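Shown here: the complex without one of its protein chains, the others still in place.
Lettered A and B in written order, each chain numbered from 1.
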Amino acid sequence: MTRVLLSELTKTYPGTAAPALDRLTLDVPSGELIALLGPSGCGKTTTMKMIAGLLEPTSGDITFDGRSILWEKPENRGVVMVFQNYLLFPYMSVADNVGFGLRMRKVPKDQIAARVTEMLALVKLPDLGRRRPSELSGGQQQRVALARALIVQPKVLLLDEPLSNLDAHLRIEMRDLIRGIQKDLGITTIFVTHDHEEAVVLADRVALILNGQLRQYEVPDAFYRRPADAEVAAFFGGKNVLPGVSAHGTFDGPLGRLTLPDGARPGPGLLTFRPESVRIGPAPVNALKARVSERLYLGSRTRLRLTVGETVVDAVLSPDLVEGIRPGDEITINLPPGSLWIMAGTR
Amino acid sequence: MSDRMRIALLLAPAMTVIVVLFFGGLAVGVMRSFNWMPVIGLTEPNLDAYRAVLSDPDFLRSFGLTLYISITSTLISAVIAIAAALLLRQSFAGRGAINLLFQLNLTVPHIVGAIGVLYLFSQSGFFARMAFHIGLIARPAEFPALVFDPFAIGIILQYVWKEVPFIGVIVLAQMQALGTDYESVARSLGASRWQAFRHVLLPLILPGVLSASIIVFAFTFGAYEVPLLLGASHPQALPVLAYKTYTDVDLAARPEAMAMAVVIALLSALMIWAYLRATRARLRS
Partner (left out) sequence: MNGPSRLSRSMLVLSGALLIIWLILPLVPMLIWSFAHGWRFPDLLPQQWSLQAWDYALSDRSGTLESLGVTILIAALATLLSILVGVPAGRALGLYKFRGKGLIELMILAPVIVPGIAVALGLHSVFIQLGLTNTLAGVVLVHLVPTLPYMTLVMAGIFANYDPAHESQARSLGANAVQTFWHVTLPAIMPGIIVGGLFAFLVSWSQYILTLLIGGGRVITLPLLLFSFASAGRNDITGAIGIIYILPGILILLFTARHLSGSNGAVGGFGRI
């Protein structure tokens, strides 16, 4: 169990003006599974390589349980990185790949064999030890890469885009496998991804990095319900963002006066709510007349594009609630106050 | 037009050249080495030439010398080339210059390199002069014989000079295609810098190193002008001996020259076989 603390971690590559990573401070509690989320080039892979010791920070510190590890060589840090493309050694069998780390530590052969068997069972790939990596599917290769990392009992596990090379149903399987193993072994795990869905399904907490800076670090749900600003909301696919002024528990904006939940940020700001939180039907507060301009079938959900006066509102509802509603219809909707959130900014 | 037809037409000119000139030349050489040439009336093949060649101590000495030169030059070149490629993978001042010099070196013919080595390492050459000036020797004859010498040091130096860039360029391209991620994985799994090289990078580049080395080995085994210029007068490198025997005033010696050529071809056939095994290993990975 290892608590990882990044303090003011900065990396500026030679010949570039703007830092690739700008004073990142991040506290990763022991045994948690954290996502570093951001678009490509935001500095998340740089961060991971610095933790693994493959890159030297320009300034700042990395501590494990309060002890700085910056001067440790990569092989002595107890950090293992699993790359996105797995990078299994092609000329070694699966078993030799998994046992690699122990061979480097000169562990006796019979012990290695026993541990390899154990690890392959852990990732649910028994009996594949003699195969070559090229004979495995992508999902299997990833499990081998995971087993190869776990066999050395790392203090910290780093995963690079662990789900992005997998198709939809393999993703769920792999997510369950990674979460299961991670919780069982209690290894502090940090993974990077550019895909917010990958981040929220896998992580206990998500750290969103935009342009080299940490923008929000919270449980996944918060990014949908309480985004820090309009950019964060946009990164998570937020649709309904409206400017206005919040005062005394109400918000005046394009949709008229709306009742806010307790503790909403006062002053000029941006109102946002998830399309999923729009309700159909009348209500004592925040009821609005809306015209349906478009209806889009999404499979398990239906998206309605509504206009309230001049303002466009996106709603996503379950299909049985919207049966019979057609483009052109006028309906009543309401926005539960608890689903409204005021962000800083004025657009 | 069917694909088969199209392929046949596309390949026909090149295959004609290769089959007629290369395999034709090879076949005639083999036939003459057996004293078998029906068109000029030699209808009874025999092994006389091989018997004569293989019992000739000069030939055996030449063979041994040539083998020694090829093995030594190839090994030294491959080791230095790998080290140089590792160096060129890093970024440092002068890297661009070395890259350019490597490519320029590929364009310099062997004979020029041989002359350069002669002027550097002969007993009146540049290094001998340096040795004189720092008081190591008083006369040219005191400088160790590095050219025309029994250990073929000058020849080997020349091959190393030419072949390090050749192997180096191939290995460097391979390393750049691989990137450093495999080694990063190894390091994060607990391998030291040396272990990451020994257990991960080296096996990954080995097929390329092998196929380049095989080309170098075969080339040095069959090269003529370099040992002619830098070699001792006795024993001579095999290709030098073969050419001398072929152009001997005594035309009866020609089948023996052909037999030597066949020996060179056989050894390079062995190299092709080794090359194929190396490439197969590369394809498998």
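Convention: contacts are C-beta pairs under 8 Å (C-beta built on N, C-alpha and C of every residue); 3 or more make two chains touch, one makes a residue touch a chain.
Everything numeric here is computed off the predicted structure, so don't read it as measured data.
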{"item": "Option from B:Ala49, B:Leu65, B:Ala232 or B:Met271 whose C-beta touches the chain left out", "value": "B:Met271"}
{"item": "Omitted-chain contact residue, chosen from B:Trp36, B:Phe132 or B:Phe151", "value": "B:Phe132"}
{"item": "Candidate in contact with the missing chain, chosen from B:Phe34, B:Tyr50, B:Phe63 or B:Trp161", "value": "B:Trp161"}
{"item": "Subunit B residues that touch the omitted chain in the full complex", "value": "3-4, 6-7, 9-11, 13-15, 17-19, 21-32, 84, 87, 90, 92-95, 97-98, 100-113, 115-120, 124-126, 128-130, 132-133, 140, 158, 161, 165-166, 169-170, 173-174, 176-177, 180, 183-184, 187, 193, 208, 211-212, 214-215, 218-219, 221-225, 228-229, 239, 242-243, 246, 254, 257-258, 261-262, 264-265, 268-269, 271-272, 275-276"}
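Just so it is clear, only the chains that are shown with their structure count from here on.
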{"item": "Whole-Å gap separating subunit A and subunit B, where each centre is the average of the chain's CA atoms", "value": "56"}
{"item": "Partner subunit A, residues of subunit B touching it in the complex", "value": "181-182, 184-192, 195, 199-200, 203-204, 281, 284-285"}
{"item": "In the complex with subunit B, residue positions of subunit A that touch it", "value": "49, 52-54, 73-75, 77, 79-81, 83, 85, 87, 89-91, 100-101, 103-105, 132, 134, 148-149, 152, 158"}
